[in-house]
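Worksheet: the structure to be examined is printed underneath.
With one protein chain held back, the other chains of the complex are shown just where they sit.
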Amino acid sequence: MNTKVLLMLGILIWPFWAMSDELSSDSSECLDCHSEIHHGIVSHWKKSRHAKTSLAEALKKPPQQRRVSLAKAPEGLANVVVGCAECHTLNPEQHKDTFEHLGYSVHTVVTPKDCATCHPTEVKQYSQNLMSHAYVNLMNNPVYRSLAESSNSVQSLEDTETSFKDPDELTNAGSCLFCHGTVVEVKGTVVRDTIVGEMELPVLSGWPNQGSGRINPDGSMGACTICHTRHQFPIEMARKPHTCSECHKGPDVPAYPVYQVSKHGNKYSSLNSKWGFNTVPWTVGKDFGAPTCAVCHISLVVNEAGDVVAERTHRMNERLPWRLFGLIYAHPHPTSPDTTVIKNRAGLPLPTELTGEPVSEHLIDRKEREKRRQTLQNVCLSCHSSGWVEGHWTRFENTLKTSNEMTLTATKILLRAWDKNVAKGLAQGDSIFNEAIERKWTQQWLFYANSTRFASAMMGGDYGVHEKGRWHLSTNIQEMLDWLEFKTGE
Amino acid sequence: MNTKVLLMLGILIWPFWAMSDELSSDSSECLDCHSEIHHGIVSHWKKSRHAKTSLAEALKKPPQQRRVSLAKAPEGLANVVVGCAECHTLNPEQHKDTFEHLGYSVHTVVTPKDCATCHPTEVKQYSQNLMSHAYVNLMNNPVYRSLAESSNSVQSLEDTETSFKDPDELTNAGSCLFCHGTVVEVKGTVVRDTIVGEMELPVLSGWPNQGSGRINPDGSMGACTICHTRHQFPIEMARKPHTCSECHKGPDVPAYPVYQVSKHGNKYSSLNSKWGFNTVPWTVGKDFGAPTCAVCHISLVVNEAGDVVAERTHRMNERLPWRLFGLIYAHPHPTSPDTTVIKNRAGLPLPTELTGEPVSEHLIDRKEREKRRQTLQNVCLSCHSSGWVEGHWTRFENTLKTSNEMTLTATKILLRAWDKNVAKGLAQGDSIFNEAIERKWTQQWLFYANSTRFASAMMGGDYGVHEKGRWHLSTNIQEMLDWLEFKTGE
Partner (left out) sequence: MNTKVLLMLGILIWPFWAMSDELSSDSSECLDCHSEIHHGIVSHWKKSRHAKTSLAEALKKPPQQRRVSLAKAPEGLANVVVGCAECHTLNPEQHKDTFEHLGYSVHTVVTPKDCATCHPTEVKQYSQNLMSHAYVNLMNNPVYRSLAESSNSVQSLEDTETSFKDPDELTNAGSCLFCHGTVVEVKGTVVRDTIVGEMELPVLSGWPNQGSGRINPDGSMGACTICHTRHQFPIEMARKPHTCSECHKGPDVPAYPVYQVSKHGNKYSSLNSKWGFNTVPWTVGKDFGAPTCAVCHISLVVNEAGDVVAERTHRMNERLPWRLFGLIYAHPHPTSPDTTVIKNRAGLPLPTELTGEPVSEHLIDRKEREKRRQTLQNVCLSCHSSGWVEGHWTRFENTLKTSNEMTLTATKILLRAWDKNVAKGLAQGDSIFNEAIERKWTQQWLFYANSTRFASAMMGGDYGVHEKGRWHLSTNIQEMLDWLEFKTGE
């Protein structure tokens, strides 16, 4: 075999990253082992934009087309593609999960603070997003935490009642915190046999997890990977509704099932194979024929002339005046993403009174609501006349009102049950979520009112009627009344 | 720059419709503004067949390939493509929503009567379709209207009961009438600031809406856009099951969820990216490997030799002997699409007695049922042997019988509840849908019997058992019995 043939053969078996002069030597060393032991991860990454583009290249694009938001590439990161080491060895001193790994200071959990190296604007916006506080707002609010725990507890039969054992960490992590995020901490180390011999590796609590408000070992909150799926991080996927469906599918936040049966969802399901999901900015009509979740709530959207229809935001409620998600009533969005600061007049950490009045000092005012409404409606007006949009909006806000009224009626029945001592509630210092009548009350606002509202907001037809909506909102009240009659004999 | 370069440049920036000599000058004038202010609508329309084909061209096709059903193009419409003005200025004198708009008599709501200009056969068939009467049959039938209103009412707690406030128009429009259709009327005008200055525009009641039985400002009933999505109107979309799912998704008419888990739906989900959804006529095997909703119920279907398997119809029940949808029992299809004319022996506007016997004089007879069965089965026989088809059909008709029997048992329990005065029903002049036991009874036929039947008809497996079917049909009766025992003490 002559030299020429050997050279050609060498090129053929040369791994593609070795041909690039842009992969850092650190990442190259990672791949030496990990392309074998985590071949799937490496395959995904090879298909990613990270694997192909250096920051310097990314910054050459016109601002509207950029996917990075820093002004200038930091020393050392500018001219390499984003490989393993570029993320997993960032900010080692801030990462309590940093461990010594064959001469490198590596951490497992890549966090928003790490991603902010190239995407600072998005991370800053996200830190103002309710989603980044999903753990804190659930677990540090005694009312909501009690709801979570009453659902996750193991019950044991004792005489005529059951006792509730506080849920263990594993159950919480697989239940509410799957979406809300866990607390990830180093809880020890373990020695494993690997292809390069014994190795000491950290053991993490609350791991794996990609919840939106995950508490990370570097103190940051959130997991970008919940939407930007590792290790390919395809914008196509983040823009498709299936990503949102991972958390917004159940009867409490049924955005996805409502979308599916809406006209928008129908267009997506029927025609999306002909749409473009990878261009930045994203053009109405040219790239897509109907909004996905990202179009209305997040993405930078332009028209065919290049005019901005909506600016990109990772603080989703910039386009949302109302918080549909009743806690326990629908209400204007809170001013702070940390809702644990809210107290109502009764001293409860709720954004409304138990009877529905909003705790205004912690919620956005009319002017801010108006601004957000216009921001969202600007997207609608791409394809709908002002008469259409206003007609829809009037109907939607009326749904907030009537679903709140139906929640109030259920609340009055529960208050009567407590008052008549057939159930134990606030006055008795008991959980307000552990008895059958309390569960019915919770379902009224958490399942049926929410489903009715999401169906109204996104035009989801029957989902808001027979599937999980008005029919159940209405039937549930009659069942609560019957329960009260049976218990009180009145 | 020389003349040649300027000319080439001119061609490049020339909008595509200006290059066509077929866009009417009226529509061209519409686009001058609306391509800016409703850019999404215009983008969709540009992708449509309407934007590319004149009626004269459409009529040159062999009859079987035509998508228009008129015999001869009317004067003035023959040689232009179908642009804005061709639809939105049709029949101005019949449209109560016509308004003066920069010299044109324009209407917002394009109706079946407008579409009939080019598609008369389809509109005529649709007018005989139950769907075109969806508003009338719901709202002008006192029993069904009472069902709708008891669900949509806001309830207020009063002593030990709730009072029901008649639902407002907005709630009805966002609930039942979302699919059934609203009444669209001009209720006033509004002056808006626009890019060409102040403009007086009509304000419509019940708007937006695309319900199948919408009552239009020109007196017609229906909205073709419910399936033929504006403004691209892609036949691909109308033929895909997601379109039907907009209304046929809930537990009352679960055609779509049943289809999804059927073998047919599996083939569609797994393989449809390789099928052809745009050819007319539509060829079994060549164009598609399993039926979508449209194949069995609507489309012109042929075999590879070009023989007709099924003629196109927009009166869906031409291929349906039985009306699965129990009201309150499954029954032969009504002879008239206007079911408000039906009265049973007890004087109720129902197609069966409360005890299940059909009101035969208003329902199709055995001969007509046989004809329709054969029409549908001719589609089945493309891919299934006669033994297969008959075995399936026998099983399906048995399901109609047993699900009707299970409905009768539930009805007898309700009648006993009324009889024993633990619930107020017909004799007491009270709504038969407002109490908990009446809701359970309604769920028996509206949710569980219907789900069982749809699963049987379309081979939906577990949907008809544990999801929403026989398990619940059976359990619900036991729960009704318990309720009766608790209330009567017997």
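The letters A and B name the chains in turn, as written, and every chain counts its residues from 1.
Note that in this section a contact is a pair of C-beta atoms (placed from the backbone, for glycine too) under 8 Å apart; a residue touches a chain by one contact, two chains touch by 3 or more.
Note that this is a predicted model, so its numbers are computed, not measured.
Novice: Just name the one of A:S151, A:T340, A:T355 or A:N398 that touches the chain not displayed here.
Specialist: Touching the chain that is not displayed is residue A:S151.
Novice: May I ask which residue of A:C118, A:C176 or A:V389 touches the chain that does not appear here?
Specialist: A:C176
Novice: Who touches the missing chain here, B:T121, B:N344 or B:S382?
Specialist: Spelled out, the listed residue whose C-beta touches the missing chain is B:S382.
Novice: With the full complex in mind, choose from B:D32, B:D166, B:E304 or B:E370 the residue touching the hidden chain.
Specialist: Of the candidates B:D32, B:D166, B:E304 or B:E370, B:E304 is in touch with the missing chain.
Novice: Considering the whole complex, not just the chains shown, which residues of subunit B touch the missing one?
Specialist: Counting over the whole complex, subunit B touches the hidden chain at residues 260-263, 265-267, 269-271, 273, 284-286, 289, 303-305, 381-388, 391-392, 394-396, 398-399, 402, 405-406, 409, 412-413, 416, 455-456, 459, 461-467, 469-471, 474-475, 477-479, 481-482, 484-486, 490.
Novice: Considering the whole complex, not just the chains shown, which residues of subunit A touch the missing one?
Specialist: 36-44, 46-47, 108, 150-157, 160-162, 168, 170-171, 173-176, 178-179, 190, 192, 201-204, 207-208, 210, 229, 232, 234, 236-237, 240, 242-243, 245-247, 249-253, 256, 273, 434-436, 439, 446-447, 483, 486
Everything that follows uses one rule, which is that only the chains that are shown with their structure count from here on.
Novice: List the centre-to-centre spacing of subunit A and subunit B in whole Å, with centres computed as mean CA coordinates.
Specialist: So the centroids are 34 Å from each other.
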